[in-house]
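A single protein chain has been omitted; all remaining protein chains appear in their positions.
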Amino acid sequence: MTTTSQEWKFTTKDIAEKPDLFLSGHRACAGCGPATVLRLMMKATRGPTIVTEATGCMEVVSTIYPYTSWAVPWLHTAFETAAANASGIDAALKVMRKKGRVKDEHVDIIALAGDGGTFDIGLQALSGAVERGHDFLFVLYDNEGYMNTGIQRSGGTPMGAATTTTPAGTVIPGKLQAKKPIAEIMLAHEMDYVATASAYYWRDLLTKVRKGLEVEGPAFLHIFAPCPRGWRSDPAKTMEYSKLAVESCVFPVWEAINGKRQLSTPSKLIALAPQKKKPITDYLKGQGRYRHLFTPQNKHMLDEKQRITDERWEQLLKNCEQT
Amino acid sequence: MSREKTWKEIAPAGVCSKSSVGFNTGDWKTYMPVRDLEKCTNCLTCVMFCPDGAIHWRPDLGKIEFNYEFCKGCGICANECPTKAIRMTLEQE
Partner (left out) sequence: MTKSVKQEMIGLNGDEAVAYAVKQSDVDVVAAYPITPQTIIVEKFSEYVANGEVETEFVCTESEHSALAASLAASATGARTFTASASAGLALMHEMLFVTSGCRAPVVMAIANRALSAPLNIHGDQSDSMAQRDSGWIHLYVENAQEAYDTVIQAFRIAEKSDVLLPVIVGLDGFTLSHTLENVRVLSDEDVKRFVGVREFLNVLTHEGKSVPFKLDPANPMTMGPIAMPNYYYEFKRQQDEAMQNALTAIQDLNEEFATVTGRKYGNGLVEMYSLDDADVAVVCVGSACGTLKTIVDELRQEGIKAGLLRLRTFRPLPVEALRSALENMKAVAVMDKSLSFGGEGGAVFHEVRHALYDSKKHPPIVNYIYGLGGRDSSPRELRGVYEDLLQILKTGRVEKTLTYLGLRE
């Protein structure tokens, strides 16, 4: 039961003039993708909101005691627990409203986690919370590694990427496994709203956050958020990479409402004009974590990556057609 | 620099007592963005993309403003500006 009744219309100036709820003064790296994602996410809130966050980069940089960058009620407990926290908050508000102990108003609950707290250690709690049907939006800011602890590999790290636990060595050239298709997994939970977004396409991102909040029940939003530190890329190019990822179909943007999937405009344009699809090398080059793939002995990995990208893209096109 | 509080003075459970807008991250930068007013079309892309919210749209002034207290000099604004109206300079403040 999704209520995407009113379409939220906004101008750039509307958003620019809306006060930030994710405040300046946080200690994220210069050029941090997730920081932009969070700023934008908070611009899409519509009323009383509580945010609960898993341990990770954004949690740590935004709440170094005694400072906080959150202008909304905010709770952190542990790494695995973003969705479990959201479940507790949801249950508490529901019953306290009934008992007249809190204001009778709707409060949006956002569970926020990085790829660590979603793909891996947080997956159980996420799956459970979704199955129980709690009313919350789970936002995944995906920088493709356990960045906060020093750039270790996660289930969201793509194949071939060099991380500190999958270094590009002489025998093993980076991570051997492909990126876990987390959005597909969440879609298989028969959720009312699952979507992917990329920071460069900020309008699309804002709309999706708002749609996710409007769902009565669980919603899941997977947001691509480049990390210049972890990816060894130029901090100035963070937004550029979030655009290239979509243009090369490495990270297509789509949304599924009640299981019916459709591509979002940036990816739809490529589906309609396949010649616009960029080769993944356009996206990979310039990222230090993929540098070793551009050697002759690792060409097979580049080819494999292109193959996986193409395969997943074709599958996505089929899924969108069928529904 | 105020002295750090004793265990009797702080709120329990680590409830944060200060907003981060009181913490200046602007001294992190090496390069700072400078804008060419003539080229700027007020598209506000830079305002949207700044990870630190260090670029403000000033409707009263009809232009954007950099808040150098929080700007870390990442250069995203310069990289993304459609009219190349921002350049990153190495400047002493």
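By letter and in written order, the chains are A and B; residue numbering begins at 1 in each of them.
Here is the rule we go by: a contact is a pair of C-beta atoms (placed from the backbone, for glycine too) under 8 Å apart; a residue touches a chain by one contact, two chains touch by 3 or more.
The model shown is predicted, which means the values in this text are computed figures rather than measured ones.
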Sole contact to the chain not displayed, among A:Thr63, A:Thr118, A:Thr238 or A:Ser264: A:Thr63
Touch criterion as defined above, residue of A:Arg101, A:His189, A:Lys260 or A:Lys318 at the omitted chain: A:Arg101
Of B:Lys5, B:Arg58 or B:Lys84, the residue in touch with the unshown chain: B:Lys5
Contacts of chain B with the absent chain, listed as residue ranges: 4-7, 10-19
Contacts of chain A with the absent chain, listed as residue ranges: 48-50, 52, 59-60, 63-68, 70-78, 80-81, 83-89, 91-96, 98-99, 101-103, 107, 124-125, 127-129, 131-132
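What we mean here is this: only the chains that are shown with their structure count from here on.
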Centre distance in Å when chain A and chain B are each reduced to the mean of their C-alpha atoms: 24
Complex interface listing, chain B residues touching chain A: 10, 14, 16-25, 28-29, 43-44, 47-54, 56-57, 59, 67, 69-70, 72-76, 78-80, 88
Residues on chain A engaged by chain B in the complex (per definition of touch): 12-13, 15-17, 20, 22-33, 35-36, 39-40, 62-63, 65-69, 71, 199, 202, 228, 234-240
